[in-house]
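The complex is shown incomplete by one protein chain, all other protein chains being positioned as in the whole.
== chain A ==
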Amino acid sequence: MGLLSDPVRRRALARLVLRLNAPLWALPVAWLERTMRSVGLEVYTQSFSRKLPFPDETHERYMVSGTNVYGILRAPRAASTESLVLTVPCGSDSTNSQAVGLLLALAAHFRGQIYWAKDIIFLVTEYDLLGTEAWLEAYHDVNVTGMQSSPLQGRAGAIQAAVALELSSDMVTSLDVAVEGLNGQLPNLDLLNLFQTFCQKGGLLCTLQGKLQPQDWTSLDGPLQGLQMLLLMVLRQASGRPHGSHGLFLRYRVEALTLRGINSFRQYKYDLVAVGKALEGMFRKLNHLLERLHQSFFLYLLPALSRFVSIGLYMPAAGFLLLVLGLKALELWMQLHEAGVGLEEPRGSPGPSAQGVGLASLVAPLLISQAMGLALYVLPVLGQHVAAQHFPVAEAEAVVLTLLAIYAAGLALPHNTHRVVSTQAPDRGWMALKLVALIYLALQLGCIALTNFSLGFLLAATMVPTAALAKPHGSRTLYAALLVLTSPAATLFGSLFLWRELQEAPLSLAEGWQLFLAALAQGVLEHHTYGALLFPLLSLGLYPCWLLFWNVLFWK
């Protein structure tokens, strides 16, 4: 096995060589402090450090220690009870330095104005989201992810709203807005409306999901484009990742969004003045707020910037999907009841004993599938060093491969459990198991849909039909293929393809596989660094539940 046979490794090595030749980029803390102070802000720094559970190969990070710099513009005649945040996350290279420049320019301009009623915090974070997480935890004096950071010296009351800015070049052709936050949280729709208003006012081109807005809603084209964007948003929200550093603010009930300058529509060109004007307008509007943004929707889906689908419209869809599970469970319950009565009468034996056997036979598969889920959750990160010692893989690869191995090992389960299980009535066993599994799935999907509709709907749409159909009769291979295709991992795999297809950048199978592995690693990593819940949800909740259906299918 050659070292460079793997394309990922080859790329990583190439990047490493490049990085070694280039001077290592670090946040110029002293310069930032000096500049912010010269502009007239109260400047503070915060140092933080974090050891990731395993090396992050996408961002090339493992042991991270950085410094956040923030300056506070104190509002005149206000007691620092409320504040607004303009944040620029800086990554491991200087790609976002344009945004830092704009931030400093805005700070200098804002400092000269007298109308501020809320303090404004200008925050530059190192290691983008990690720095933001450290700063937010220190600001709210909590520690939820094991980040080590120095306490903040300067505070400015309750943060009312935050805007994150990412510009990759000084020429911006359009401003893209990202709303999807950690665990699918969304900011209040009014913040988005505010942004859109100022885009229109300033004549800026605004995009959502990196796509131009559909103009013509009367023909078929517009709604189709809208559907495409809606699906993109559903996929992004379902991933539960913070799509931009605004996503971490949402956890603290701070309405926030990320503005990303993109440079892909050549016919429109703006310089940073236009962007700055839009931002100034937004901040002045937010400055006038008497209450937190709360009037508009918190739960919505966006087919376009100016249109939304409210929760009242989309929630029934998920409800009807889950109703299928409920009805199927009811049917099984009736069948079980009839079977119990039918058994009882000819034999004359009391019913409870037969029922007791049926319940006892459920304990083993339930326990084993839950244990598999627990192993899936715990073992990859716990056993990465052991795996890396015994196999020629890096730690991050070890985590992903262990994940896949445990996941696949779960499929071998029914052959183990059916010997444990023994019932007089063969049908009763799988029916009872399926009944439990159906209720379990319905409960889980219901809870997920309430908190993160997109994820709940995506999972329900894929899992519900096969879950309702699964039974140990008929063509098992067909059912098994269906079940495998709708398992959580396959859903993730399929979602990646759909995602790239919708972005009009289709994937080949090999690329898709690489992306899938990277997504797995990212999912685990984001759970540990930011507290994203997708990984524990899938490994501890849905995967064991799915195993139960697999168990039903291969019941003997």
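The definition used in the following text is that a residue touches a chain if its C-beta (ideal position, glycine included) is under 8 Å from a C-beta of that chain, and two chains touch if they have at least 3 such contacts; residues count from 1.
Simple rule for what comes next: contacts and distances are computed from a predicted model.
One subunit of the complex is not drawn; among "GPI transamidase component PIG-T isoform 3", "F-actin-capping protein subunit beta", "Phospholipid:diacylglycerol acyltransferase 1" or "Glutamyl-tRNA(Gln) amidotransferase subunit B, mitochondrial", its UniProt record names it "GPI transamidase component PIG-T isoform 3".
The chain that is not drawn here is touched, among residues A:79, A:220, A:412 or A:509, by A:79.
Annotation: of A:157, A:210 or A:281, A:157 touches the absent chain (contact as defined above). Listed by residue number, the positions of chain A touching the unshown chain are 79-82, 141, 151, 157-158, 253, 290-292, 294.
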